[in-house]
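A single protein chain has been omitted from the complex, and every remaining protein chain is retained in its original position.
A and B are the chain letters, set down in written order, and residue numbers restart from 1 in every chain.
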Amino acid sequence: MIWQDYLQIFIFLAALIALTKPLGLLIYRIIEHKSGSGIFNKIENGIYRIIGVKSDTTMDWKTYLYSLLIFNALGFGFVFLIQLLQAYLPFNPQHLPNVEPILAFNTAVSFMTNTNWQSYAGETTLSYFVQMIGLTVQNFVSAATGIAVFLAISRGIRNRMNKDLGNFWVDLTRTTIFILLPLSIIVALVLISQGVVQNLNGYTELNTLEGAKQIIPTGPAASQIAIKQLGTNGGGFFNTNSAFPFENPTPFSNFLQMLALILIPSALTYTYGKIVGSTKQGWLLFSVMLTLFVVGLTVSLYSEYSMNHSIGIAGNMEGKETRFGITNSVIWSTATTDASNGSVNAMHESLMPLSGMVAVLNIMLGEIVFGGVGSGLYGMLIFVLLTVFIAGLMIGRTPEYLGKKIQAKEVQMAILAVIAPSFVILVFTALAVMIPQGLSSMQEPGAHGFMEILYAFTSAAGNNGSAFAGLNANTPFYNMMLGIGMLIGRFAIIIPVMIIAGSLSVKNITPVSAGTFSTDNALFGFLLTAIILIVGALTFLPALSLGPIVEHLLN
Amino acid sequence: MKTTITALKAFILLTIICGVIYPLTITGIAQITFPSKANGSMIYQNNQIIGSELIGQQFSKPEFFWGRPSSINNNPNSSGASNLGPTGKAFKAQFNARVDTIRKYHGKIEVNTIPKDLLFASGSGVDPEISPEAAFFQVERIAKARKYTTDQMNKLKDIVKSSIEAPDFQVFGEERVNVLLLNLRLKGL
Partner (left out) sequence: MKQETKTFDKKLLAVAIKDSFIKLNPRLEIKNPVMFIVFIGAIITTLITFTSFTAFNIQISIWLWFTVLFANFSEAVAEGRGKAQAEALKKMRTNTYARLLSTPPLSKGAGGIPEKQVLSSELKVDDLVVCETGDLIPSDGEVVEGIASVDESAITGESAPVIRESGGDRSAVTGGTKVISDRIIIKITSEQGNTFLDKMIALVEGAKRHKTPNEIALTILLSGMSIIFLLAVVTLKPFELFALSASGNPKSTLTVPVLISLLVCLIPTTIGGLLSAIGISGIDRLTKRNVIAKSGKAVEAAGDVDVLLLDKTGTITLGNRMATEFIPVKGVEEIRLAEIAQLSSLSDETPEGRSIVILAKEKYNMRGRHFDENSIQFVPFTAQTKMSGVDITDKGKKLEIRKGAAEAIKQYILQKGGAYPPEITQIVENIAREGSTPLVVTENNMVLGVIRLKDIVKGGIKERFEQLRRMGIKTVMITGDNPLTAVAIAAEAGVDDFIAEATPEMKLARIRQEQADGKLVAMIGDGTNDAPALAQADVGVAMNTGTQAAREAGNMVDLDSNPTKLIDVVEIGKQLLMTRGSLTTFSIANDVAKYFAILPAIFVTVYAMNGTGVLSKLNIMGLQSPESAILSAVIFNALIIIALIPLALKGVKYQAKSASSVLKRNIFIYGFGGLIVPFIGIKLIDLIITTLHLI
């Protein structure tokens, strides 16, 4: 590494830190603003009139959750159907055929759950219609769903003996129309200026200088890429995602996309602090996330730049693009796995063993190091509750978080939310390595092949979407199991989180005293980090030891 | 039931806004403001598209600058990478094959002296660029294949030098050379 590498890392982190507060504040103001008379209010009220919602009605946790689930179910149904029928629908210049039902199921689940796992190859499977009307929309609303759940639990923590968690439709509208959409427009336009394509043309066929035939795909990419990054969706327009030059043409577009993929999750820590009435709480969560991010980044950089003994060359460029180099590829791989984004600008399967392990471990930790939009924070809050519970007992009081007593129900739901993704990762992987349908999709043998499968189910359970792409996941077995895994990874967390939100909401707030366990100091940050790492490590160490650890030791 | 109807209305409305208005508006703006870039940065010769600035082409003849190794022979319709573990046997075999190809034209040189990006396949399979070192490394071979004079070869070096793109804003990314553009400039020599 040379000084430019360090400088780029520094600029990235500095930009992230600098933007967290202003964007977080903006989001807070948009979400919590009272109705007024400006142009935005007119648009907003118009929307409520059309969908028939009274913006001042509030919901308890059950109604909020019910609305959310119904809305998500509709989104799934729609995306599923239009794939089955895409041949009969417009905007299909390549005349792509209808999608197989199981693949369509996988893709619909994938985009509804904010995972954006892509079993299909973008260029050769889905029409512009499906990508625009189906997937781009899900990119927005699945992100908004995550933020909605985050808002609900934040309000639950803030409330004092009050059931009101807000109104799902209001949160959905404000998040989509006033946060995600404007940001996407800005990002999309900047990306186009860098060379990202945005058109409705058919593919171009040409003869290369050497005389070979080349078919160049194209399409309305920039508009989808902007939201895929901002909404931590990660589903690329093209098969190789942000490694593909039309999707990510320059180092600057790369910088912008890296920042975009982690920006909202980061800003939400500040929003959280504002909602619960203590920005220190938000900064603490931010610091823990940043620490884990930097640790992962350091290990990955070390690993990518170190000697590959099997070929005798230090510095691994396999699967990486020239314009990004190793450093930008590793910042991306760390950020995208931390942030539950799943887009890639370099191939994760071709990462060195330890940086591959960091990538998969980032997801295994629960997608809480920034994590998905909203989902990262509510996932982090699950760990906060567990930490508060264990550490709170040590000071001799019923554990409290921000004055809310953490009792059996909260612990039960929190641990459920930790068990669910672990179940998917471990049990589904175990199943896959036992049966031929699982084993036959592996590209690499041995420990690396094991990682392909482990990574796939981890990615599904964490709603990440990135892959060790050598695995042929477009088989009925994987499409089905990964689809189920994504559903569990999404809703077996959302539902417990909403139950916790409801339970905390009606509790009284114990005032702070010298006996209160404070959750905004370095000690708590340290404990939270330790609990996250220990739970993650203890759960997955055996599996990892048979994958990347073996690979590392063998090299 | 009321919730379902609300959900349906909300879904339709958001689909129209985010799925139709948003991408079409962006397309419209793009086509007006950056028509060339929005349509793929295509390179025209005699009104004929001969390639895209951003999509690397396959070069295997010694008289052209070669790009990054590609697992898909630079055919981007279904882009892809090797997706091999860098410490595995399969990768080592591919790696050795790439070394052999280089050695076939550059002689029995040490692996360590070959620019790395010529030995590692790109992520997209259509990486349009290589490092300046990789470009300079190939000058001699091209000169030999094209039977250039020393003067011509020096000119070629100058062309490579002038083709080097600095990191964006002098900070982001790496120094690099666009292979297709560079090869197009060979014609003028």
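Heads up, the rule we're going with is that a contact is a pair of C-beta atoms (placed from the backbone, for glycine too) under 8 Å apart; a residue touches a chain by one contact, two chains touch by 3 or more.
None of the values given here were measured: they were computed from a predicted structure.
Shown chains touched by the hidden one, complex as a whole: A.
Of the listed positions A:A18, A:A73 or A:M394, the one in contact with the omitted chain in the full complex is A:M394. For the options A:V109, A:V170 or A:I406, the residue in contact with the chain missing from this view is A:I406. Only one residue in the set A:V373, A:L386 or A:M481 touches the chain that does not appear here, and it is A:L386.
Where chain A meets the omitted chain, the residues involved are 160, 386, 389-398, 403, 406-408, 410-412, 415-416, 418-419, 422-423, 426-427, 429-431, 433-434, 439, 445-447, 449-450, 508-511, 513-518, 521, 523, 527, 530, 534-535, 537-543, 545-546, 549-550, 553-554.
Keep this in mind: only the chains that are shown with their structure count from here on.
Every residue of chain A that touches chain B in the complex is listed here, in rising order: 4, 7-8, 11, 47, 50-53, 63, 66-67, 70-71, 74-75, 78, 121, 123-124, 132-134, 136-137, 139-141, 169, 172-173, 176-177, 181, 184-185, 188-189, 192-201, 203-204, 206-210, 212, 214-218, 220, 222-224, 227, 238-240, 243-246, 249-252, 254-255, 308-313, 315-325, 328-329, 344-347, 349-353, 356, 443-446, 448, 451, 468-470, 551, 554-555.
Per the touch definition, chain B reaches chain A in the complex via residues 3-11, 13-15, 17-20, 22-23, 25-27, 29-31, 33-34, 37-42, 49-61, 64, 68, 73-88, 90-92, 95, 111-112, 116-117, 119-131, 167-169, 171-174, 176, 180, 183-184.
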